[in-house]
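Just one protein chain is left out here, and the rest sit where they should.
All chains are identified by letter, namely A, B and C, in their written order; residue positions are counted from 1 within each chain.
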């Protein structure tokens, strides 16, 4: 069982994370989630800035990954979250989970994303053609936690 | 909306599939599942052979991917399944789903794997230190469908 | 003619990959084809009586009540184990 957590301004490489995750011979299932900066419906997005609470973000992500390891039989968990200025289509977040079995890998990966969305101190400010706006938290992200409680 | 389905003996590259999947500017979430040949608890696994029903496998995977596209708002779905002889830790199957939103990407990816496990005509024969054995279907894979019905 | 295919453990146990069945232009249901195959010998009787046997007509999964006719491709196989 291993946990890797990083908060960084540099981009990350899905392929490298994946080759780390599949190193365990007992691992039959790997689920990855990648979050990207996507375009807006109503205006042009020039990019976004990810602010965070240095120190607390790493602790929060490690705690969430540890909770996942305590819930499911997992071989490895990787969580990477970027901060700073990002352009459209850039990668924001990566969660990768390796497990012997498929249901555990899916559940743990989604669990980690659901908690990250509600508990890890990151904030997005969108830079659009109409100005800069802080992204509002979504009720649907909060409701997503209900299933795990 | 695009579907890519392949049944092949060659290995596949997660990174290439991923870079195809993230090409859509409206896509904010990508979930991937990779299935690997994993070691056995009770004996040494030399490898396995994946048999399939040529023609029907491609149709079945396309049908499952289409069902997913009809259920959720997805930007792209990729499904690759290997056949023939595979060694331990080799990749067997890839499912990648791109969507605007996280819940759809997770649900569709797991839906596709659940149906693939029960409806796509592939069969595994394990080559172990104690002989060659056809893998038995698992009741848990059948039960996994209940949630989607 | 109906072309009948067997896969995986079933193919090995029947020692048969493909079997051609004359249907003389009639439409049959899968269950009656299965009965004909079962009546060939004791081994086929046993192997084709597993309740978890799956069946496809023209590469689509179907129940035993489905019908088959001249030119169709019919397949029997054990529960699938891919992925």
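Following the convention adopted for this analysis, contacts are C-beta pairs under 8 Å (C-beta built on N, C-alpha and C of every residue); 3 or more make two chains touch, one makes a residue touch a chain.
Computed from a prediction, not measured in an experiment: that's the story for all the values here.
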item	value
Chains in view that touch the one left out, judged over the entire complex	A
Residue of A:23, A:46, A:71 or A:119 in touch with the missing chain, whole complex considered	A:119
Absent-chain interface as seen on chain A, which is shown	35, 50-53, 55-56, 59-60, 81, 92-93, 113, 116-125, 134-137
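Just so it is clear, only the chains that are shown with their structure count from here on.
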item	value
Topological distance between chain B and chain C, in contact steps	1
Length of the line joining the C-alpha centres of chain B and chain C, rounded to whole Å	26
Geometric centre distance via CA averages, chain B-chain A, whole Å	23
Residues of chain B whose C-beta touches two or more other chains	35, 113
Numbers and ranges of chain C residues touching at least 2 other chains	83
